Structure formats: structure tokens, C-alpha cells
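Here the complex is missing a single protein chain, while all its other protein chains stay put.
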Amino acid sequence: MNEDNINSFQRSSLWHDAFRRLRRRKFAMVCFWIVAGYFALAVFVYIAESIDPTMSAINWKEQLGQGMEYQRPSLCSVKTIFGTNFLGQSTLISTLYGVKTALAVAFAASVISIMIGVPLGAAAGYFGGVVDDIVVWIYSTLSNIPWIILVMAFAVVLNDDKIMGGKLSGEPGVYLAIGLTSWVGICRLIRGEIIKRKESEYVLAAKAVGCSNSRIIFRHLLPNVFHIIIINFSLRFVSFIHMEVIISFLGLGDANKPSWGKMISAASSELTRGIWWEMTAATMAIFVLSLALNIFGDALRDCLDPKLRMER
Amino acid sequence: MITNDWHRRLILLILILPTIHTGCRKDPADEKGMVLRQALLSKPQTLDSGNMSDVYSMMVGGDIYEPLYTYHYLKRPYELIPLSADGMPEVSEDHLTYTIKIKKGILFQDDPCFRGSKGREVTVHDYIFAFKRMANIKFINVNWSGWQNKIVGLDDFHEYTRQFKDEYSVDYSKEVDGLLALDDHTIQIKMVKPYPQFISALADICLSPVAQEAVNYYKDEINSHPVGTGPYRLNKWHKGSYLIVVRNNNWRGEKYPTEGEPGDAEEGLLDDAGRELPFVDAVYWTIFKQQQPAWLSFQKGLLDSKSIPKDNFKEAITSETGLSEEMRERNIRLVKFVDPSVFWIGFNMKDKVLGNNLPLRKAISLAIDRERFIDIFFNGHHVAAHGFIAPGRDSYDPEINKCGYSRYDPEQAKLLIKEAELICGDSIAPLKLNMPGSGTFFTQYGQFLQRSFEDVGLTLKVDYMDLPTYMEQTAKGKSQLFASSASAVSPDSLDVLGMFATKNFAPGSNLFFYSNSEFDKLYEEGEVMFPSDQRNELYRKMERMVMEDYPAVFLNHRVSYVLYHDWNRNVKPHAFSFGLTKYRKIDVEKRNKYKDLLRSIR
Amino acid sequence: MSQNGKNLVEVKDLKTYFPVRKGMLKRTVGHVKAVDGVSFKIESGKTLGLVGESGCGKTTVGRSMLRLTKATSGEVFFQGHEVFKESRAGLKRLRRNMQYIFQDPYGSLNPRMTVGSIIAEPLRVHSVGSPEQRCENVNEILKRVGLSSDHARSYPHEFSGGQRQRIAIARALVLEPDFVICDEPVSALDVSIQSQIINLLQDLQRDMRLTYLFIAHDLAVIEHISDYVAVMYLGRIVEYTSAKRLYESPLHPYTKALISAIPESKPIKDKQRIVLDGEVPSPSNPPLGCPFHPRCPVAEARCRHEVQSLADVGTETEHLVACFRALEGEK
Amino acid sequence: MNENIPLLSIRNLSTHFFVEEGVVKAVEDVSFDVAEGKTLAVVGESGCGKSVTALSVMGLVPESAGRVVDGQILFRGDDLLKKTESQMRRIRGNEIAMIFQEPMTSLNPVFTIGNQIVEAVKLHQGIKGEHAWSHAVEMLRKVGIADPARRVREYPHQMSGGMRQRVMIAMALCCWPSLLIADEPTTALDVTIQAQILELLRELQKQQNMSVMMITHDLGVAAENADDVAVVYASNIVETASVAAIFEEPLHPYTQGLLRSMPRLGQKMERLESIGGSVPNPLHFPQGCKFHPRCPIGVSDQRCRTQQPQLREVAPGRCAACFHAKGYGD
Partner (left out) sequence: MPAYIIRRLLYMIPIVFGVLLLTFLLFNVVGADQAVYRLAGNNPTPEILDDIRHELGYDKPLIFSIDSQFVTHVKKAVTFNFGKALDKEPIIDKLKNGVPYSLALTVPMFFGIVVTSVSLAILAAFYRGTWFDRIILLICVAGMSFPYLSYIIFGQYFIAYKYDLFQIYFSPQRSIWSNAALPILIGIVVGIGGNVRFYRTVMLDEINSGYIRTAFAKGLSTRVVLFKHLLKNAMIPIITNTVLTLPYLCLGSLLLESFFGIPGIGGITLDAIESRDFSVISTMTFIFSILFVIFNLISDVCYAFADPRISFD
């Protein structure tokens, strides 16, 4: 056996255990497949759009003007399964596009917040002292501002062409705004975990062996908090989707991209006329996705770390 | 572990908790007294007459303040009549000096700022004060830009105020030559040059009399403590939520007009002719930030009337017949009126691609199907625009469609684009349009345009932005194409013509950076001309001149709609005038029965 | 202490204080004197047992020696190098030869690494050998501690406590160090496992010529494994002598009490035992004079304000004690 | 009280935990008696089921995970398992009291110790207000806490580990229970403190004439304190005897190994004897005698590998569960 062999066994068997336990939970697995289905849809929409924006069967713009009246949900054609809005645009297709927008934003925002939060949290927790003070100062400042205002402020600022030359308007603005404002939670969590673990005996053992600080952080500490990042990611993802909806509802998102928030915004006043399907479609799309994510995230948490308390 | 009954009690409590609040409901519609309930779709910025510029402020302010002149409520075409002035002004031969008498016995409303809290009589000094205040540099005033270089000496006063620390330390006793009080009830105004629109400008609420006592008393809070002379006075204003105005007992009194447009009598608009105004005792203005509650409230009879915003046009109006069945069942009435306005896609003439490429601009115009646009977005109720002077204005040119490229002709557009590409030397780069909003209407509007551009082989990128950003970008000349619109404030068309004058380059009203020396010359001429056929001819000539150059694609003229419940009487919308509440009347009994009607429909 | 040159490790007046911060600005208002002037030497190939109750600072001594905890003052010599003055690289070099075995076999193994990579980690950090060689080293040391090379692929949580402690020992010994600090290596283990590990440690010491600092609270274990024993109380060594002599004739009243407190492994009725009153005082606020005087059954007036430093009683075997009465009694 | 009936008699008790991976048989077919006024030490390694036995007696096995599946717990002849919850409440803390291993976590950190003692006094003794408090102070004095009138108003975190264990004892004894279950009462303490606490327990037992069921892993503690010893290995009792007998002549190979592997003070040997292998996982106990893989005899004996020996009386007053024990028969 050589070292490569040893390395190849480094996929933690804790993960295997967790997945085995997870697979035993039927309900959680159903939720997992629902979430996976959403992701597949998002990827499908993305590919369909990028291959040929005009010819693709689900081109949103193409819909415009094909009918000029509301159509109630009917099974006559795929486009009218969920009915249409008053321009004759298929609710189904808008909803599908919303999947892509929501998932893209939530995913990018999650990645950004993890990219910022994890290194900062790890550095603050491990080194302590001035580094810790500065990081704590930054995140207490951010966490003392209500996120909704902060996200809006960032969205407004990132949309401003003076600062970013207009390049960050629209979707990048939204996920940057969410990402830049919501790394606080994960940073605080990681910092706490690192502080808790840096005095643990296996870290002392690594020190005693002569490991450098970076080796201790990256090889010994971070793999041990990785499951926390994953759990946090899965739970945070839901809140990012909800944030995206609220942001685009308030008109701070990318108006060029169809999104659930915009659907809700457009459909809200139409309820009065009994046009319920657009509102319902968007709501249900969000509801099913977040329900599945929530249940799956909970199961993941239970399996990965039953003792971890929810951090919101 | 044994079960106890404590948790059963807890469950019961949790179930009961939410129901506690439901007990105390009281419908305001049941109240006695004639109360009009109106909706505002945005919050009024201010109730300080001197600084009013937004429609919502004026809708409320119009009931509180009285400028010198106003428009007749019923007569069409619009006719200016004296309001607080005593008759029309005496104008000198050279059209530079106006002598205006004001009505005697006009009192300010009772207010703590006056001695004994009793409203004093209005004198011409209060009008002069309003002018001077507008010119006060420290009182950053949105209306000043329109009065620059108009009245003799007022610009000097503007400079003079620069030296003071703040708005309130400015010494207003410095005389302005152009604003002379001949006596307490007569004012003489001297103009720098003839200003034909002067009288209609005097109908603007921002020139209502202002009591200096009030300004000095309330200082910064004057915004929310309007001291006016109108039929109503502010009772309560919760910013961003609601306003209540109630009858002003100091009002001089007025009677309902006895004559109107043909057909008004049949509509019942003359039923109250000659009766003492105002009818309603109080007006509740509710500010709705979201559409849904406004609609729900109107449907439920909690609002007496409601205009239809562009976002939700389809809601109440079906294509041909007008009002939808559901609305008619509820005895809801619809009234439409021409609101002289124009929607356009502007070109930035300083832009490299568009500026010197007339065929491209024309091609874009040909590429857009105006009829279809109106069909889709306004159910065919708007009017396609061929020029920019809207129907309902003095100098509207019914023949303008014959000139220019306002028809829909994608084939020719494609040919023109080929031509345009020769000028460019390359294929046309993707164009960028700034859209002043990101609501549903704007996104669909944007998509419609994108589609139209695509059809003729152009690419359009739409940038949806909030209004302030849009305004800043456009004013700085940073946008390439921009969607915009203009509404008239008076029947005169000079304001829209001014949008193409070189001297009005942005940040002024010429957002197109359109420059044509010949046009400028005619504009100078037109600026001092008084309404006449000759002037109309000149205006039309200027319009055609602009249409030759196509600095913008004009799409449509708006027709506005107002829905109202049948208990709301004397509803006749007006394009320019505010302060119409005093004419309105409520059939309280009918309103109270609405609940039963709703129940029967359900 | 013996003055021959075979001393592998020498600790001189080691002090490790932890600051206590209080008040508005978190100023340091005092110190927890975890280790307060400890000196000892360990001969090459021998075992020094360090014994004391929890909180007496024995673990801090071990950690300070390896610079895992920053010492306040004092000197530690290892193979002639002064540990506290070494540079980062020098320290790393020294650490090849000084290893540490921790108390908690559950906490000291990284749960996310395979046993193989845990044991190979020191080799990798010190860049010893090629990957193949390292692998061989790992297999060899695994066999040596009584595990098989198949175990290299498993994760720590698949092992029982005793096996985990074997893994920890393998990690400490894979670099073939000269000196190992064993910090209560058996106290977290079940009774029936303890003896296995103790035997293993003894075998390895013999085979690999190791020098141990063996820290424990269990006197019986200490007696069994050590050549010399140092008894600590409140951050100080109160008695130091050979293991044999300590049990035969303990001098310090604390040592006496400690030995007497250990339950006998046989039911002996009516055993006379010294039961100490009270509890160990807080090291942040140690009593004046002899730190043991409040609990000492034989304390005198002078014990309350004077401290007897560690002094040799002058018997054949080296025997140091920090008690007036003990010293006087012997002399 | 009939002298023949032991105070507590456990017969064939089995307590199982149902977890995701299967059934953990924490206690299996366990029988022993605790005589009036005597101390029984239940000795075993961690995870062998001794604490669960104690919790079963108290009726405190965590409901969500496990339950008593079989057997009887006879307290003064009544089966505790047949009592209702409210009947059990009257017994718990009153007739049978319990102290736990971790005095740190076993006291409620947010109430004063007085409050926590008074709570039990009020509940079971019907003493009210001031009297209950003075009783609490009295109890604290009894367990050797200096200045009890002041201490009674303090919170657990203001006390050291030894003090807390004294408080626990005071709390357990405040209602004069006839049986005290002490679950590893000194494991978390230092030797000198352990000696204090054990001394205190002995004294109080004598005073109050109560029976003690002491759970420990330390044979030394058992040797010094118990009258009888029950040795538990992997959820089964392997040997019961009087304390003298078990140290004199252990019959079960596990007991023998345990005794031999302990390093003894003052008897330094070159090498310790040890029991090989490790304690089996309670999810997967070995077939036959659970000790056979580690047993020097059993590892090669066919019967040990296939059959589980029952606990059987091998000599007057002592039982063992090993085919090879002297007097086991067969």
C-alpha cells in the first residue's frame, strides 16, 4: 500500500455513514429528488437558453403577443397547463424560468457568502487577537443592520453605474448583495466552531507533531467543520431563495429575467379578478422547493451532526 | 410520565388567541356625514404650496390652496377662470405688465401661526411672498427652474439670497421691481419679455398665497402644516399612510357652475348647478403602496373612485365594451378623458450610433407597430402618436400622420437599416434602452420593444432602473435610448416644443440633445407669441420640423380612465386642474347599501 | 538530583501563568499560576512520573515543555537545545524527537482522517521518506502497537478506546523520537484495557529506548511505570524521589494523604486513613505560605507565611521534599 | 419488615434500547438483591449496563429510546414496574433516592441549592416554608458543608465538585430514603475528595440505616465500601458474592482478570497481567458466553462459544456465570 492509497481513503467514512443514514429516510430522499429535479430543470432552462435563445421551445420572450387574453389553466397545450397571464405568456414557462433565476441567485449567493465567511471565520477563530477583533467588528457591524435594508442598499449601490460601471446591475447585483451581506452567519458559526476545536487534543496533537498553522487550519480544522458548512449551506439556501423573491418583488432584481418575485408582484392585484393561477404557480414553486430543501436540510443535519443546533 | 390537563388548556389558548382581535370591527362606511374617500397611489411629497411639483401633492394641495386662476370644471375645451383673482388680468400693450386684482375678504384658514389663531385676510403681499420664496436659493425649490429669467428683478433676488445662512434668515423686505403691490388687493407684475403662458402658469398651485407668519412659525415643518385659503384644510396627515382634509370654515364660498359642456346635463353633472360648495365635509386620502389592497378596497366600496394605473389596465376594462361585466354588476361607472400626453422612445443625439444616423432612427420608428402596442397594453383605448403634440392641445395637428414614419412597415425598416449600416460602416451594434422602472408594465413594454427590434434585425438591451437613477442618467446624457413620456400641464404646447430647443439641453428638458438652429429660431419666436391660429401654424411647422429629424419615436397618447361608484356624484376628470373635491358629492345612503349589493352578487 | 550527563531533558524553574482579565477594559488583574517554578531532569531511557490531583498543573508542565502552551518563564533543555529559544524551524526539528500522547483517545485523533494518514502525518510534516516508505513506516508502527496494517484504511471512530490509544501511540512513535510525554494515557480507558496500554508503553520504551515523562493522577499506575516520581500540588513539586522510595517512605504530608486515599484493592476493614479536609485552593488565589497548609494535618504557624523550597533530605537515594517538618524530621 | 425479604430484589430484569441500527440490550436478565442496611456494589466497565439498571429501578429510563422489556423490580416485595406514574413519584426521592456521577450537570444550574433541596422536602415530607429551609440547612450541615446557612442560598456553579456532590447527597438523603442508589458517585472527583465522599457516605449510611446500591467501575471503591459485590460484564451479571469472598477467590475469569490487571500500590511488578481484546459492542454481542473471546479458557472451549452460562449459585451466598467456575456443576 502506498501513500496514494491512503489518500484515496480520505473521503471520510463519516460521510458514508451519514449518507447511509440519509438513504434510510425515505421522506428525506423524496425531498432530495425534488430538489435535484429543480436543479435539473434550472440546468435544462439554462442550456436551452444558451443553445438558442430564439428557437428554444421555452423562450420566454417568444411568448409575447401570441395571445392577448388570460387563458385559464387547461390541458389543451403544454403552455396553458398553468394558464397564462394577460399577455398570453405561459405561467408554466415563467415559473420554469423562475426556477433558474432563483437557483442561480441562491447558489451564487451561497457560494459567495461561504467564500467570504469561512476563511474569515477560520482566521478569526484560529488566530484570535487583532485579526479576531477586526473580523468581529466587521460582522457585528453588518449584523446590526437589518439584512433587508442592507441587501437593498447593496442592490441599489451595485446597480449604480458610478461604482461598478453598470456591470453589476441585474442578477450579479442581487447575488452579490445577498452574498456580501449574509456571510456573517456562517462566519460567526465557523469562528465559534474553530475556537471550540482549536484547543481540542487532535489540534494540539498536530501542533505537537510540528504542523504549520495553515496545515492545521486546512487539513485538521476545516475538514472537521465541513459538515457544518454543508448543513448551513442547505438551510441558508432556502432563505436566499426567499430573499431573491422579496428583492425581485420590490423591483431591485434583474428586470430582464423572469422570476417568482416578479410573478407574484404582477399577479398580486389580479387575484381580485379571480386570476389565481399565476400567483398560485409561483407560490407553489417556491413552497415545494423550500419545503423539500428544508426537510432535506434537516435530515442532512440530523445525519451529519445530530448535536448541532440550528443557526439562523 | 403522566398526562395532565394543563396542555389541553394551552392548546385551547393558542387556538383562541388569534380570534381575539376579530371582535372589534367597525366599518367606516357606516359613518354619518359626507365623507369622500380617495386613493393616492404614491405619497404626496409635501403640502407646502411653494415646493409642490408632484401630482399626488397637488391632488391634495389643490383642495387647500387657491392660486389666482384655475380651469372651469365642466367646460371643454379648457377655459381659464379667476379663482382668487377678481377677474382676468389687465395686460399692457407690450404684454409685459400685468395688473391683477384679487378678491376681497379671502381669509387664511385659522391657524396658530396667526395672531389669535384666526386666519387673517389675504393681501397681494402674500402672493409676492410666494414669488420671492420660490426665488430663495436657500429654500431649494423644485419650481424655480421654470421661473428663471421671467420676472423683472426676481433673478437678482435669487442671487441676493445667496448670502444668508439659511432659508429663514433671508430678508424678504428687499423689493423686486417686477412684483409691485399697487394696493393691498392689486398687484402689478412686470415681465422681462412677453410670456404668453403666464396666466396658465398663475393657475399653478405653487403660486398660491403664502402667509409669511406660517413659514416663520412652522419653519421646516411647514410641509405638513399647510396654511391655505381653499375650501378644505388639513386635519391629519400621516406620512405615507393617509391624509384627512376637512371643510375650512374660513373659506369665502363659491357656487357650483351652472353651465358646462354639451352632454353634461344628461350625465347629471348639472344637477347641483348653483348650489353652495363644497358638498363633502371631509376627504380621506389613503395612500396605497401596493396595488392589491387598493383594488380590494375599491371593490369593497371603501374607496369612492379609483384611477386605473398603467400596470393594471386589463383589470377593469375589457377590450371593446369598456367596463367589464363584473364592474357593471357592482354599479361601478367608468369615465375616460383625453389626457394630453405622449409616450416615446427617445434617442440620444449625442450618441455615436444614433446621432448622425437618420435612417436608423426612422427604421426603428417603422419597426414598431403602434396599434398593436396599444392593443396589447391598453386594450386599444389609447391613441397612436404620429407627432408629439397630443390631441386635446391647442395646436394638435390631425394631419401629422401624413408626415414621417409612424406607420408599421418592417420591410422598409430593414431597407433603411441597410442604409444605416452604410453610414455606420458596420452592422449596427446592440442598442441599449433605459427604462424608468422595473414593474410589470415596464418589463413587458421592454419585451415588446425588444421583439419589435428583433423583427427588423436589431438587438436591443433593456436596462430597467429606478426612476431617480434613470433621471440622473438621462439628464447627464448617459443613456442611448430611453423610454419616457410627458403630460401636459396646460393646453399650450410650448412645453413639448421646448424639449427640442438647443438652449434646453439636459439637465433641462431637451433630453435628446436635439439641436436645430432653424427650429431654435422659430422657438424663440413662438415663445413670445400669444395663442392664435398663426401660432398654431408655427407650432405645427415646428413639430413637422422635428419629425423630419426623428430624435424620438412617438408611440401613443394616453386616454385616462377613472372608475367610480355610482354614489359618487359630479365626477368629471380634468387634465390640468386640481382641487376638484369641492364639486364632488356622495350619496351616503346608496353607499351604505353597497354591502347588501355585494352580498347579493356573491 | 543526579548530576551525571545523561540527562535528556532538563526543566529549570518553569512558570506558566494564565492572565485573569476583569473589569471595564478587560485589564489583567491577576494570574492563574498553573505552573509556578517547576524544575526536574529526566535521564535518558528513564521514566519520570508526574502525579497530582486535577488542576495542579501537571498537564500544563507537559504542554509548556513542548511549547504547546506558552510558558511565562523558565528554561527547558532538550538534548542540550534550549526549547524556548528555538526558532520556528528549530522547534520543528526538536519536535521530531519530542512527542506527546494525549489523555483522550477520542479527542486526540482527527475524526476526518484515516488512521493511516493520521499516523503518516508526522512523517509528511517532517518530509521523511518517499510516500512508499512512509507507508511502510506506518504499517510497521501499526504492527508494533498491536494493530494490523489493514487498519490504516479505517477511521478512528471504528475503533475502541484502547485501540485508539494505540493509534495515538503509533503516531507519537512513528518518527522514532527520543522523548515522549504521556499525558494521562490510560485514565480515560476501562480498567481491563489500562493494563494493556501500560504494558505496551513499557515494551516500547524498552525496544525503542524511549524516555518518558508520564503524567497521571493514579498513584498505582505511576508507581508501576516510573523510575522517579514527582508529586505536584498547586503548580509546584512538593516531593521528588524514586518510585520505590516514595511508597516506602513518603515524607510530604500531602503525599502521605494521597497514598492513603487510594482505595485498597483488598477489603481491609478499619484501615486508618488520612482524610484531608477541604479542597484544593484556586490557583488564581493560592494561599500564602506553604500552599498546602490549609489542608495540612500537621501544619504549624510558620507554614502559613513561609514556603519551604524543594530540598534534598540527604538520604542515599535522591529524595527532595518541600516541607519544613518533613525535612527536619529526616535530619 | 420481614427479615427474609431483601429491601430491593431485582429479578430477570431486561432493559432494551431501540436505536436506528438495531436493539441495544443494555440490561439482560439481571437479578440481584440489596439487603436492608447493606451496601451492594455493582461493578463493571463503562457501557456494561450498570447505570441503566439503576435507572430502571427508578423508572427513569428515557422513554423515547428504551424501556424495560422483562423482569421484576421488587421493592419491599412490591413490583415497581407495575406502579403508576404518580405512585412512582411518591417513591422516587422519598423511598429510593439517587445520586449521579456528574455533580456538575446533575444540579440545576439556575436554582439555588436550597431551592432544589426544599423542593424535594416540600414534596415528600409535607414540610412548609421556613421549616423546609431549616431542614435543608440542617441537611447541608450534616453532609459537612461549612456555613450551610449561607451556602443554601448559593448556586451550584459557586461550589467546587466535591461540594456539589455533597449537596447531591444532602438532596438525596433529605427525605430519609431507605435505599440510596449511588451511580459512580466519585468517578469525577480527585482521590482525596473521593476519600472524603466515601467516608461521608459510610457515615450517613450508618446513621440512617439505609441500603446503598453503589455503582462503580473501581474495584477498590467496592472493596472498601461494599458488603456484597455484583460484577457485570456486557449486560449480564457474571458473579455475585460478598466482598471478602470476591477479593479472596474470584470465580469468574473476568473478575479474576480484572483483579489481576490492576496495578497495586506497593507491589511493583515487572509486567501487569491484562485481559486481551476489548469490551464488545452492545449491538453485536458475541455468541455463547459474552466473555469467551477474551477469556483464556473460553476462547478455545466449544461450549463457551455456543452456550451462554446462566448465573447460578456455586457456593453459599455466591453465584457465578461460568461453566468453568468452581462449583458451577455440569
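As written, the chains take the letters A, B, C and D, and residue 1 is the first residue of each chain.
Here is the rule we go by: a residue touches a chain if its C-beta (ideal position, glycine included) is under 8 Å from a C-beta of that chain, and two chains touch if they have at least 3 such contacts.
Being a predicted model, the structure only gives us computed values, none of them experimental.
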Query = Of B:S92, B:Q148, B:N356 or B:N401, which one is in contact with the hidden chain?
reply = B:Q148
Task = Among B:Y242, B:F337 or B:F441, choose the residue that contacts the chain missing from this document, as touch is defined above.
result = B:Y242
Inquiry  = Touching the hidden chain in the complete assembly: which of A:I116, A:V131, A:A153 or A:I195 does that?
reply    = A:A153
Request  = Name, in rising order, the residues on chain B that touch the hidden chain in the full complex.
outcome  = 1-2, 4, 6-7, 10-11, 13-14, 17-18, 21-22, 24-26, 28, 31, 43, 45-46, 48, 51, 53, 137-138, 140-146, 148, 220-221, 223-224, 236, 238-242, 244, 284, 286-290, 292-294, 296-297, 299-300, 302, 466-469, 471-472, 475, 498, 504, 507-509
Remark   = Touching the unshown chain, chain D contributes residues 58, 60, 62, 64, 88-94, 97-98, 100, 102, 104-112, 119-120, 123-124, 155, 157, 168, 171
Ask   = Since one chain has been left out of the picture, which residues of chain A touch it in the full complex?
value = 137-138, 140-150, 152-154, 156-157, 160, 162-163, 238, 242, 245-246, 249-252, 260-261, 264, 268, 271-272, 279, 282-283, 286-287, 290-291, 293-295, 298, 309-310, 312
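Criterion: only the chains that are shown with their structure count from here on.
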Message = Tell me which has more C-beta contacts between its two chains, A-B or A-C.
response = A-C
Remark   = Chain centres from averaged Cα atoms put chain B and chain D apart, in whole Å, by 88
Remark   = Within chain B, the set of residues that touch 2 or more other chains is none
Where chain A touches two or more other chains, by residue = none
Ask   = Which of the residues in chain C end up touching chain A in this complex?
value = 63, 66, 68, 91-92, 95-96, 98-100, 102-104, 107-114, 116-117, 120-122, 125-126, 131-132, 134-135, 138-139, 149, 152-155, 157-158, 168, 171
Note = Listed in rising order, the residues of chain D that touch chain C in the complex are 45-46, 160-163, 190-196, 198-199, 217-221, 223-224, 243-244, 247, 257-259, 261-266, 268-269, 271-276, 278-279, 294
Key: Of all residues in chain B, those that touch chain A in their complex   = 290-292, 294-296, 299, 311-312, 314-315, 326, 372, 375-376, 435, 437-440, 442-444, 446-448, 450-451, 454, 462-466, 469, 473, 478
